[in-house]
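Below: the structure, in C-alpha cells.
As you look at this complex, bear in mind that one protein chain is not there, while each of the others sits in place.
Then we have subunit A:
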Amino acid sequence: MYELLAQVMKFLLIGLIYYFLYNFLKLMVLDLYEERRSSDETDYCLRCEDGREFPIRRVTTIGRAKDSDIVIDDPYLSSKHAMIYRRGKRLIIQDLKSTNGTYINGRRIKKPVALKEKDVITMGSRKFTFLRREARGLERGSDL
C-alpha cells in the first residue's frame, strides 16, 4: 500500500518541484528582460564639435583603440581614454588613467564623476557636449 502510494507520489512531487523551478526561471527571465529593456540604450549622447553625435550605451568606452565604442583618432588621446557607464539612473564618467587627462567643464577629473546635462567633456584636443537625445531633434530643427 505504502509502496504504491510512494510510486504515484514521486511523479507528482517531481512535477511540483519542476513547477516551482519553472516559476523561478520565469522570474529570472523577467529580471533579464527588464534589465535589457532599461539598459542598453540610454537617452544621452555625446556631441562632438564637428556635429557628430555618439549615442551612449550602458557602458561606453572612449579612446583611440579600434575596439572602443567611440573611436577618436587624435594623437592626444590615450588608446583607452575614458569610460562612461550607468549606475542606477546616473551616467558616470571615469578617466582610465589617460596621459593627458579628461576634463569636465575645464576641471580635470581624478575620480569617477556623475555627468549632468550640457557638461562639456574635454579629452585631448577634442570637446564633447553631453546632451539628452530628445533635445537633439529640437536643436537640429533650429539649425535648419
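Keep this in mind: contacts are C-beta pairs under 8 Å (C-beta built on N, C-alpha and C of every residue); 3 or more make two chains touch, one makes a residue touch a chain; residues count from 1.
The rule is simple: contacts and distances are computed from a predicted model.
Per its UniProt entry, the chain excluded from the display bears the name "Putative FtsW-like protein", taken from "Cbb3-type cytochrome c oxidase subunit I", "ABC transporter permease", "Putative FtsW-like protein" or "Phosphonate transport system ATP-binding protein". By the touch rule set out above, subunit A reaches the unshown chain at residues 2-3, 5-7, 9-14, 16-21, 23-28, 30-31, 87-90.
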